[in-house]
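Okay, structure first, notes after.
With one protein chain withheld, the remaining protein chains of the complex are depicted in position.
A, B, C and D are the chain letters, set down in written order, and residue numbers restart from 1 in every chain.
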Amino acid sequence: MLMNVFYAFLSIALLGALLGIGLAVASLKLSVKKDKRISSVEESLPGINCGACGYAGCAAYAEAIVDNAEELTLCSPGGKDTAEALARIMGQEIDFSAIKQVALVHCWGNEETRSSDFRYEGIEDCNAAFIYFSGADTCKYGCLALGSCIRICPVSAITKREDGRIHVDRNICIACEKCVEVCPTKVMQMVPHDSDWYVACNSPDKGAMVRKYCSVGCIGCRICEKKFEDGGFKVDNNLASAQYDRQYSQREGAAEACPPKSIRMIE
Amino acid sequence: MNHELTKGIFRDNPIFVLLLGLCPALGVSSMVVNALGMGAGVIFVLLGSNIFVSLLKNFIPPKVRIPSYIVIIASFVTIVEMVMEAFMPSLFASLGVFVPLIVVNCIILGRAEAFASRNTLKNSVLDALGMGIGFTLGLSLIALVREFFGSGSITLFPVGNFDGVIRIPVLNNFPARILALAAGALLVMGLLKAFFNWLTDRKERVRI
Amino acid sequence: MNYLGILITYIFISNLILTHFLGLCPFIGVSKNTESAVGMGFAVTFVMSIASVVTWLVYTYVLIPLDLVYLQTIAFILVIASLVQLVEMIIQKISAPLYKALGIFLPLITTNCAVLGIALMNITSNYSILESFTGGIAAGLGFMLAIVLMANIRERMDLEYVPKPFRGVPMAFISAGLMALAFMAFDRVLLTNLLG
Amino acid sequence: MSEQNLFLVESSPQIRHRDSTSSIMWQVSIALMPAGIWGIWVFGIRSLLVIAVSIASAVGFEYLAARSMKRSTVSDGSAFLTGLLIGYNMPPLVPLFIPVAASAFAILVVKWAFGGLGANWMNPALAGRVFVFFSWTSGMNAWKLPRTIQAADGVSSATVLGSLKTLLMDFSGEASSAVGMLRYHEYPASAIGQQISSWFDRVMQMRISAYTVDLAVGNVPGSIGEVSAVLLIIGGIYLLAKNIITWEIPVTYILSFALLIWAFDGLRFGQGLFSGDAAFHVLSGGLMLGALFMATDMVTSPVTRKGMIVYGIGAGMLTFLIRVYGSLPEGVSMAIIIMNIFVPMINRYMQPKVYGTAARRGSA
Partner (left out) sequence: MARLLTFRRGGVHPPEKKSLSRGEPISRCPDPETLIIPFAHHLGAPAKPLVSPGDEVKPGDKIGESAGFISAHVHTPMGGKVKEIRSVYLPAGFASPAAVIEADPGSSWSGTDMGEDACASMDPKEMISRVQEAGIVGMGGAAFPAHVKFMIPKGKQAEYLIINGVECEPYLNADNRLMIERTDDVLSGAMYIQKMIGAREVIIGIESNKPESLQAMTQAVSSRRLPLTVRSLKVRYPQGDEKQLIEALLKREVPSGGLPIDIGAVVSNVGTALAVYEALRMGKPLMERVLTISGEAASDPKNVLVKVGTPISHVIEHAGGFSSPPDKVVIGGPMMGFSIYDLSTPVMKGTSGILALTKHQVNQASRTPCISCGRCVQACPMGLNPTKLYKLIDHGNYDEAKQRFLLDCKECGCCSYICVAKIPLVQGMRWGKLMLRKKQS
């Protein structure tokens, strides 16, 4: 009995020692240098291997970051925190805090406010619809609301609301600007995270024309620019735009005075 | 309530959320009693290995830590094997190859590596208990569904006159036998996981 | 039982994944695209065949003479773990492309219960060394078949709008369940009738 | 604003072919009708109840599933067709909860877990059938003799293939073919079948057994919709003529199966190679229903013609393997769902050849 226990211990110890030594030797002899950052990058990733970044898994993405200087913001499940952690490891700057930007749809049009040129049938995607006469709306600069941005948003910050308008949740937005790139009418633009009022229109058409096709479009009347000195609005090319360089005091007044109510509080 | 203890039960449930230890979860889940037996075994091994790893964490050189963990785990598994064979031969027989396979159950190695090797003894014990109970609950849930529909019964331990088998009327006569078979295990696991996803998704939506 | 029988058994009739649920973690984890699935399949086959032989040797020439059969679990897992690491290091050293193709899967195999499972099954079935080797290869091929089929199915599913709760793992499990359901057509009777 | 007077703008082409998903589903359902009506006639009105329950439950589950996804898909006819096929695959005396369970599994698990019509990779009706077959094997063996056979009480109402499998288990070598074995054990044949068989013998000098005739006409016990091979073939020809199915799958399936039976089936009866009774096997079981209506299910079959041929041959081989060597009497449903597993792989490797790429080898 005792002998058996002794044998058991001995053999396992021997086996363990043998294999341990073997592996130790092998690891010394066979070691291949590997960039240490790869493993630390991999550790910072969520490790769920979802493939949202476009790579085979977190390890592959980590490798791409270190070896091919791939973008750091591709990990959607990790979101902002992960991107920051990666930036720390890679010694890169992704400054989210200082002037954090968020995407914003510069259009308040929907089915009720604007007219259409034709009935569109086909793929429910802005870019696919844009091929045909830049969309069915008479306004060719507005939000088509078919959701190219919703599909491309890596953090699902963009949703379509009940009233048919596209809404960006600015607490979720990570400012990757993918929606800005994909938007065919360029109505999605970045604004500072803490901005309050904006001009919800993107149409440079003349006021008379805008009035014909959209009830909430900017008509370029310049009331906001001229009557409110500290409103921070500027009208160029028949279209008002808000300045975001500092705080302005008369924004609310300008918004109230705007005839088509194109100046809106950011939600 | 202690977070280390409770997290394994729902939020980090090893089976449905972490997707660890799936092989035994499916392999021994045809009867509730097997699931409970397996769960007990896993809790024991998890507890033992977590305690040992946590105690020894400062003495094990990092290079050989995984093999060391495996040795520790394997020793406990062997103990479980021997105890089970001696005292519960029928259970041992029905669990079959899955008892030695506790060694490679990813939960145990995973907890040893990810938790016990970095945490205090107390937390490691709580973690082991929580994870073990979570595993047992998950396993039992699968087993319950499979046995309920697949055999029309719920098998527990025999106590006194009670032979340990609760028979479900009607279903007992027409069980969906497939659920007790291999295909059924995979299907039930998939459906339960989907159900868990749906639950968590709904919870998150409510929170927002 | 002859070698062909062993092959058919472990590939179709008692496929490790579809009937024994061994190796489910990598099966679910690495079946997202076909290239990785094929790589994983090869890696598993490779390790399984070697592990089968080595564990057989350890069992027959170490554990039995010393009367230490009850230590098989510890011994096997130690052998397999070291073996996998060794194989990984060797591959890394001798062939970079092979390491790229197989290497990343090797760490996953250490905790792949299929490898330990087939080693234990070989012992239970009283296989000879060659039969164990065949068993290892067959089990690996069975794993490969299942994982490659699954990867193709999942690649197809990537392009469908699967309901959100079912996306990913649940869908994979249900697919595996349906595969197991279909594979129930292959049973032992078929094997006996076919090979006499 | 008013939309009525605006023109429609969409992508080219501006005209569309008249076939649509739902028209195809309904046409297939129509093509299945004759065989079903025959089944209801020979097995009695209860078969109609079975089919009705299958359809109602399938459509009901489809409605529920679609509603939970905020879609409405009942009108596309696919659930109706699935229910119809499930009903056709049920034995006439099946307990009614079985088709309901089959529909539930088919619609909820096989189809909607993946996203509904088009997303499922396995044929829902067949998966449902296999699910209930393995779950409630005895319930799925509730056969009934057709009314066209007058037989004494106690005569087996097992299917032709089921009886064959049982008889082969204690085979003692007294018969040299499937037909011979059935005859030796006095498996019932219809009077009409015997008359037609002898007419062939006398007038055409052709040896066609009464069983084969019965199988073709549908005077055999079996699942409700699968017994009448001739009516199924008529339905299949209708679909072929309407261009709803193509010839590749049914033809390769039946041909490869028939060839293998002809080559190897004789071995079971101690005969040499190339002595199997292909006609008997091709007409028996659910082969016609399977080859013409289930293997050709568009969602779960390959998209290219090359792929379809591979798929058909594979299904034929598997059916042969399971039917002749396996423990199950029938192999069609299993063979088809096994091939369903391979379809994504077939689609991956059997791509059409792209115009203008012949010269640039390797770039594809």
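Before moving on, here are some points about what is shown:
Throughout what follows, a residue touches a chain if its C-beta (ideal position, glycine included) is under 8 Å from a C-beta of that chain, and two chains touch if they have at least 3 such contacts.
Please read all numbers here as calculations on a predicted model, not as lab measurements.
Shown chains touched by the hidden chain across the complete assembly: A, C, D. Only one of D:Pro99, D:Gly116, D:Gly222 or D:Gly266 touches the absent chain when the whole complex is considered: D:Gly116.
Summary of contacts with the chain left out: across A:Ala8, A:Ala128 or A:Ile172, the touching residue is A:Ala128. Listed for chain C, the residues touching the missing chain in the whole complex are 158-161. Residues of chain A in touch with the missing chain: 117-118, 121-123, 125, 127-128, 130-134, 151-152, 181-182. Remark: the residues of chain D touching the chain excluded from display are 5-24, 73, 76, 78, 115-119, 246, 298-305, 308, 347, 351-360.
Please note the rule applied: only the chains that are shown with their structure count from here on.
Distance from the chain A centre to the chain D centre is 51 Å, each centre being the mean of its Cα atoms. For chain D, residues that reach two or more other chains under the stated contact definition are 109, 113, 131, 134. Looking at chain A, residues 12, 16, 19, 23, 27 sit in touch with two or more other chains. Interface residues of chain C, counted against chain D in their complex, comprise 34, 148-149, 152-153, 155-157, 160-163, 166, 170-171, 174-175, 178-179, 181-187, 189-190, 193-194. On the side of chain D, the complex with chain C involves touching residues 69, 109-110, 112-115, 118-119, 121-122, 127, 130-131, 134, 318, 321-322, 324-328, 331, 334-335, 337-338, 340-342, 344-345, 347-348. Taken together, the chain D residues at the contact with chain A in this complex read 1, 3, 6-11.
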